[in-house]
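The complex appears here minus one protein chain, its other protein chains still in place.
Just so it is clear, A, B and C label the chains in written order, and each chain counts residues from 1 on its own.
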Amino acid sequence: MEHAHATAQALSLSLSVSYLRYIPLFPLLGVLFNIFLGHRLGRKAVNIVSPGMVFLSFLVSLHAFWNLPEGGRLVDTMWLWISSGTLHVDFALQVDQLSAMMILVVTGVGFLIHVYSTGYMAHDHDVARYFAYLNLFTASMLLLVLGENLLLLFVGWEGVGLCSYLLIGFWYTDDEKASAGKKAFIVNRVGDAGFLLGLFLLFWTLGESNVWTLSFSTIQQHIAAVPAEVATVICLLLFVGAAGKSAQIPLYVWLPDAMAGPTPVSALIHAATMVTAGIYMIARLNFLYALSPTALSVVATVGAATAFFAATIGLVQTDIKKVLAYSTVSQLGYMFLALGVGAYTAGVFHLMTHAFFKALLFLGAGSVIHGMSDEQDITKMGGLKSKMPVTFWTFFIACLAIAGVPGLSGFFSKDLILEEAYASPLGSPMLWLVGTIGAGMTAFYMFRLLFVTFFGENRASHEVQHHIHESPASMTVPLAILAVLSIVGGYFPLLHFLSPLFGEHHEPHVAPLIKYLPTVVGLGGIALAYVMYVLNPAIADNMARGLSAFHKLLFNKYYIDEIYDAVIVRPIVGMSNWLWKVWDAIVIDGTVNGAAHTMEANGSLLRLWQNGNVQNYALSFLIGAMAILGYYLW
Amino acid sequence: MIKLPPVNWLSLLPAIIPAFTGILVLCWDLGMKNEERHRLAWLGILGLAITAVVSFCLLGRNEPAFNGSYTLDSYAMFFNLIFCLAGILTFLMSIQYLHTSDIHAGEYYALILFAIVGMVVMAAATDLVNIFLGLETMSIAVYVLAGIWRQRLQSNEAALKYFLLGAFASGFLLYGIALLYGATGSIQLGKIAMHVNEHGASTILLIGVAMLIVGFGFKVAAAPFHVWTPDVYEGAPTTITAFMAVGVKAAAFAAFARVFLHTLGGIHGQWEGILWVLAVLTMTVGNITALVQNNVKRMLAYSSIAHAGYLLVAMVAGKELGGAALMYYLVAYGLMNLGAFGVIIAVGRRGEPNEEFADFAGLGFRYPLLALAMTVFMLSLTGIPPLVGFVGKFYIFSAAVKAGYLWLAVIGVLNSVISAYYYIRVIVSMYMHEGDKVPEKLSARPALAVAILIAAVGTIWLGVFPSASMALSRLSFLALG
Amino acid sequence: MAPISYHLILSGILFTIGVMGVLLRRNTIIIFMAIELMLNAVNLSFVALARHLGSMDGQLIVLFVMAVAAAEAAVGLAIILMVFRNKETINADELKLMRW
Partner (left out) sequence: MDLLTFFMLAVPLVLFAAVVILHPSPVYSAMSLVVVMSFLALYFFFLDAHMLGWFQIIVYAGSIMVLFLFVIMLLNLQNDPQEHQQPSLRTASRIGGAVLIAELVFLFSRSSSSEKAAAELPEGFGTVVALSEKLFTDFLIPFEITSILLLIAAVGAVVLAKR
C-alpha cells in the first residue's frame, strides 16, 4: 500500500526543466573534441578537456540533485523522437531519486577515473582516442540512466556495449582478439536480444489494452494491465539482458576479457558504468518485477549463485585484475540477490558503495601495475607497502570496505543485503547462507591479494624492483578521494532518499546470530588470509596457542599447507577449475562458439544454393512459384 | 478522328524532367572531350534536384490523372524523393568511379536517368500496364548498366545473369497481370480493388497473386527469388550496385506495396501468410549467408537481402503503420546503404577494387574520417541506436507487434542480432587489424566525399530527429486511400 | 466457343514449357528464346481473356508486351554478344565467375 502511495506521489510531481540535457551532452562534446581536435591540439588540451567535460556534467548533476523536489522528479523533454499514429516516444531525460544517485556516481567516480587516466596514460601515444572512448562510455551510461523511456535506455545500453567491445578488441593482440572479442560480442548480443524481446513483449501487452507507450511513468501507471504470467516472461527476458550487461551466470564470461583494456577503463566499466546497467534497469522497472515473484526468485537465485561461484573463482587467480574482475561479478551477484528478494534499496545501496571501493581497488591495482612496470601477476610482487604508501593505504581501506569490516561503506550495504535475504518475504535462509559464505571468501581473497602484493619480500626481477615508485599526484589524489568515499559512503542517507521509489525502508528484524555472523565470517576470512600469507612462515607456534580452533591445523607449515591444500585449495581449486575451465571453457565457449560454428555451417550450406549457375537460380524461382501455388491449392 | 484526352502535365512532370535531362545528356555527350564528361553528371544532378523539388512541392496533392491509370499522389512523390536521393548520390559517387573504370560516361549517366524515369512511373502507376512498363523501363536500363563495364568479365556475367533472370521473372509478373485482368475484368488498380472488395478472391485471381509475388519477389530480392542478388551486386560496377540496391528496390517496393496493401488489401488474409513465410525466409537466408562472406560488396548484397526481409515484415504488418514503416525504412536503408557503397568505392583504386574484408584492415588508423563514416553506416545497418537503422527497425517491428505479428517481430529481432556479427566484422577490420592498403586521399575526390557526407549526416540526423520524416511517410502512405 | 479455361490451360502449358526450357538448356540464346515463349504464352492468355471479357484492354497490353519483347531482345542479344566476345562461350554453366 505504502509503495503504491509513494508511486502516485512520484508521478504527481514532475518538474519540467531544461538543463538535464547538458549532463550527457558535455561528455559527448568531449568525444567530438577528442576525435576532431584531439590530435591537433595535443596531449595537454586533451588532458584538460576530457576530465573537465565530465566534471561539468558532475556539476549539473549536483544542481539537479539539489533541485530535486521531495518525492518527485525532474523531466527534460527535448523533442518528440519517434512519432507515428498512436505511438509517441519522447527524447526525454528524467532525474528521480534513483537516477540522481546514479548520475552522481557516474559523473563523480567517472571524473576521478578521468583525472587518474591523465596520469596513467601519460606515456601512451594515442591518448585522444583513449579519452574519446572514455567520454563516450560516460555519455552512454548517463543517457542510460537518464532516459525517460525504455527506448532511450536502450540507446545508452547499446552505447556502453559498443564501447566495451571497442576497448576489448582494441587492446588485445591479434590472436586473442578474435576469440575474446567474438565472445564478448556474442554474449552481449544475446543479452540485447533478450532485452529487445522483453521490450516488444511489454509494448505489445500494454498495447492489448490500448496503451502504446515505452515511457517509464506511463508504463507504471498502466502496469495493472499486464497479466502476471506475461509479466514473468517479460521480466525473464529483460533479466537475460541484465545478466548480459551485468555479467551474471551464465553470461558473465565477457567480463574477465574486458580486463584487456587499460586499468582505468576497467575501473570505469566495473564501478560506474556498464555492469551496473542491469541492476539499474531492474531497479527502474521494480513495479514490473513486483508482478512476478517467479521472476524475482530467478533473479535472486542467479544472483546468489553468481556471488558464490565467482568468489570461488576469485580465490585462486593470480592476475591482480582477474581477482578484481571476479570479485566484481561476485558483488554484482549480491546486488541481484537483493533485487531478487525485493530489497531494491539494499541493491542500489550496494551498487553505490561498490562503485566507490571497486573504483578504488582498480585504480589502486592500476597504480601497482604502473609502478611494477606493467606486471600483473601478484606472485611476482610483494613488499610494496613501503614503496607505494599511498597506494597501499587506500587499497587497504578498499579491502576493508569490500570485506565488510564494520564502520566502512561495504559493511552497511552487504549487511543489509544479507539481512534482507534472510528476512524478506521473498528471501530464504539458503540465500543468506550462500551469501554469508561468499562474504567470507570475499574477505579472504581480497586480503590474500593485499598481503601477497604489499607484504613480504618483493619477488620481482631487480630491474623492475629498481623502478618501483609511487604514482604521480594525478593518480594518488583520486585514490585518496575514493578512499574517503569508501569509508563514509555507508553513512549517506540513501535508504531514506530512495524511499519515494521503493517505499520507506524498514530495518529487517533478524536474530543476532543472523545479523552478526556475516561480519564475523568476513573478519575470519581476513584473519585466515593474514595467518596464511603473513604470519604463517614465522610464528606458527604463537598461532597454535593463540587460535585454539585452528592451532592443530596451523601447527606446522607443511601441515597447514596440506590442510589448506586438501580442505580449501584442492576442492576449491578443483571446483573453480571445474567452473572456470570446464564450465567456462566448454559450456560457455562451447555453446557460444558452437552457435557461431553452427551459423557458419549453415551459411556454408546456404552458399551451395548460390552456385553461380543461372539455371539453378531459375530453379529456385520455379520451386518458389510451385510452393506458393501449392499453398493456394491446399 | 480520335479525340485526345486531356493531359495532366503536372502529374507527368516528375517523369518528364529526368527523361529530358537524359536526352540532353546524350546529346551533349556527342561533342564532348573525355575529360569534360564529369559535367554530364552535374547536369544529371541538376535534373534530379529539380525533380526532387518538384516532387516535394507536389506532396499533398492527391489527384488521379489519365482516367485513373496514373496518379499524382503523395505516395508517389515520397518515393520520387527516394529515387532522386539515390540518383544524386549515385551521380556524385560516379564522377570518381568512372575515372577508375573504362565506362563511357555519356550513356552511363543517361541510362541512370532513364532508369529513374521508369521508377517514377512505377511509383505513380495506378494500372497494371503502367506498372509493367515502368518496371521494364527501369529494368532494361539497369540490365545495361550492370554490364556497362564491358571489359570486365564480372560485369558481363552480372548483366547476363540479371537479364536472364529478370526477363524470366517478368514473365511471371506478366502472367500475374494477365490473370488479375482475367479475374477482375480491369487493369486499373482502383477498379480491381473495387472488384476484389465486392467479390473476394476467385481461384484465377489467386493464381495471379501468386505470380505477382514471384515477379515482385524477384525485384525486391525476397527469398527464394533472391539468388541472383549476390552475383549481380558483386559483378556490377559498384555505383550501379548501390543504385540497384536502393533505387530499384525502392521502386519495386513502391509498386509491390501499392498493389498489395491498397489494391489487394481486401484479401489481406489470402496473401499475408505467404509474405510472412517469405519475410522470415528472406531475413534468415540473407543474414546467415552474409556471415560467411569475405567480400564486403557481396556481404552488403546479402545484407540487402536481409533488409528486404525486414521490409517484407512491414508489408505483412500492413495498414497505416506498416506502410509508413516500409516507406521510412526505405529512406533509412537508402541512406546507409549508399553510404556504405560509397566507402567501398573510396577504398577501391583503378585495377584493384579492394573489396575484401582484409582490404579494409587498418583503415581506421590511416583514414579516420572515412572509417568513422563506415562505422556509422555499419552500426546503423546493425540497428544500433540512435542511428536511422535502429529507428527504422524499431518502427517496422513495432508496426508488426501492433498488428499482432509478435512472432514475426521476434524473428526479426533475433535476425538483427545475428546481423551484428558481420557488420561489426568490417569495423573490426578497420580498427583492429594492421593493413597496408592505401586508398587515394579522399580529399582529392570531393564529390565522393560529399556523397558519403550526405549519407552519414542523413543517417545520424534521421536517427536522432526522425519524427518529421516519419510523419511525412505516414501522411504519404495515407494518400493511398 | 471453347471455354476460357481451355485457353488458360493451354497458356499455362506453354508457359511451363518455356520455364522448363530456361531450366533445361545451357545455351543462353535458347534460354532467352524459352523466355520469349513464356511471354507468348501470357499473350495468349491476354487475347483469350480480352475476347472473353469483351474488352480491348487485353489486346492493347499484348501490343505493349511486344514492344517490351523487342526492347528486351535488342538488349538481351547485345548482352549475349558482349559475353561471347569476352568469354568465347555463352553456356550458362560456364558463367560462374561469381558464386557463393
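Throughout what follows, a residue touches a chain if its C-beta (ideal position, glycine included) is under 8 Å from a C-beta of that chain, and two chains touch if they have at least 3 such contacts.
Just so you know, these numbers come straight off a predicted model, no measurement behind them.
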Across the complex, visible chains touched by the hidden chain are A, B, C
Checked against the full complex, the residue among B:Val129, B:Leu164 or B:Ala178 that touches the missing chain is B:Val129
Per the whole complex, from B:Tyr75, B:Phe91 or B:Phe114 the residue touching the absent chain is B:Phe114
Given B:Ala123, B:Ala141, B:Ala193 or B:Ala371, the residue that touches the chain left out of view is B:Ala141
Interface residues of chain A toward the undisplayed chain are 613, 615-616, 619, 622-623, 625-626, 629-630, 632-633
Listed in rising order, the chain B residues that touch the chain left out are 2-5, 7, 12, 19, 23, 26, 66-67, 69-70, 104, 107, 110-111, 114, 117-118, 121, 129-130, 133-134, 136-137, 140-141, 143-144, 147-148, 150, 159, 202-204, 206-207
In the full complex, chain C touches the hidden chain through residues 1-10, 12-21, 23-27, 29-30, 32-34, 36-37, 40, 43-44, 47-48, 50-57, 59-60, 62-64, 66-75, 77-82, 84, 90-91, 93
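Here is the rule we go by: only the chains that are shown with their structure count from here on.
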Dist(centroid_CA(chain A), centroid_CA(chain C)) in Å evaluates to 64
So, in whole Å, the Cα centroid of chain B is separated from that of chain C by 26
Chain-centre distance (mean CA atoms) for chain A and chain B, in whole Å, is 43
Shared-interface residues of chain A (touching two or more other chains) are 607, 610, 612, 614, 618
Chain B residues touching 2+ other chains are 160-161, 164, 168, 230-231
Listed in rising order, chain C residues that touch chain B in their complex are 4, 8, 11, 15, 18-19, 22, 28, 31-32, 35, 38-39, 41-42, 45-46, 49, 52-53, 55, 57-58, 60-61, 64-65, 68, 71-72, 75-76, 79-80, 82-83, 86-87, 92, 95, 97-99
In their shared complex, chain C is touched by residues of chain B numbered 128-129, 132-133, 136, 140, 143-144, 147, 150-151, 153-154, 156-161, 163-164, 167-168, 170-171, 174-175, 177-179, 181-182, 185-187, 204, 230-231, 234-235, 298
Interface with chain B, chain A side, in the complex: residues 35, 79-85, 87, 91, 151, 154-155, 158-159, 162, 165-166, 169-170, 172, 174, 177, 181, 185-186, 189-190, 192-193, 196-197, 200-201, 203-204, 207, 212, 596, 599-600, 602-604, 606-607, 609-610, 612, 614, 616-618, 620-621, 623-625, 628-629, 631-632
